[in-house]
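The structure appears right after this line, and notes come after that.
As you look at this complex, bear in mind that one protein chain is not there, while each of the others sits in place.
For chain A:
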Amino acid sequence: MTTRQPEVDAAASGPPSLMDRAKERLESLGALSRMTGQVFSRAVRPPYDWRGLVFHTESLGVRSLPIALLTAMFAGLVISLQFGYFLSRFGVQYTVGRVVILTLFRELAPVLTALTVGARIGSGIAAELGAMTVTEQVDAIRALGADPLRKLVVPRVLACLIVLPVLTVFADVVGLVAGALVVNFQYAITLNLFFQGALDAVLMPDFASGVFKGAVFGLIIGLVGCFRGLTVEGGTEGVGRATTQTVATTSVSVCLADFFITQLTLSL
């Protein structure tokens, strides 16, 4: 009788080394990049899944609206109070509208929306696709002659790309109104003075850079959520792991992307 080789090689035993982990991360990044390319190539070629896009845009957007608006409202309240307090030290509290609008439009509205809504949307997508992966529904889509990227990923990523900028605009408005009301109450700055100063200070690029950030963050959230969901391993435990990893990855990626986009937009 011939001697069989062991089913699992000796190299597999023991915990993975730092090198193995780095290699795994790089491979994962490579796979995400490949998926991104495939998603874009499918998104621009027919057939287009309009129904799926509308469904996901509505479900992701409408359900995320309360948390996005609540976050924006409190962000507007807090920064208006803070800026009002500090500017009043120098006797220029009437300029608070200018500072608040620039801070909100350029930075706080897109980033806070992405961090709060993104965690919700990204983990939801990862959990949904992860559950489909472990129950072989994604394999079934392929086995039945369809393309999971086209059916599952493209509509979700495009929906995120639409939803985040729209929510950012809502957050801009709600944050600004909340800020105007609180400084009116706290520092007796009239609404007219607040908004006049704000509108004088803000330029279209300030508004556009925030919306652009929202779009990039939406893309990151959609892609990371889908990627983590489709690459789930290890059953339901793996689904849980994928959702927490999605929150961590999207949060770090949003902060990194924010830095580079800010650099880019300021240099233009």
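To be clear about the criterion, a contact is a pair of C-beta atoms (placed from the backbone, for glycine too) under 8 Å apart; a residue touches a chain by one contact, two chains touch by 3 or more; residues count from 1.
Everything that follows uses one rule, which is that contacts and distances are computed from a predicted model.
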Omitted chain, identified by the protein name its UniProt record gives, among "ABC transporter ATP-binding protein", "Formate dehydrogenase subunit gamma", "Sigma-70 family RNA polymerase sigma factor" or "Signal transduction protein": "ABC transporter ATP-binding protein"
Residue among A:S41, A:Q137 or A:T244 that touches the chain left out of view: A:Q137
Where the unshown chain meets chain A, residue by residue: 4-5, 7-9, 11-12, 132, 135-137, 139-140, 142-147
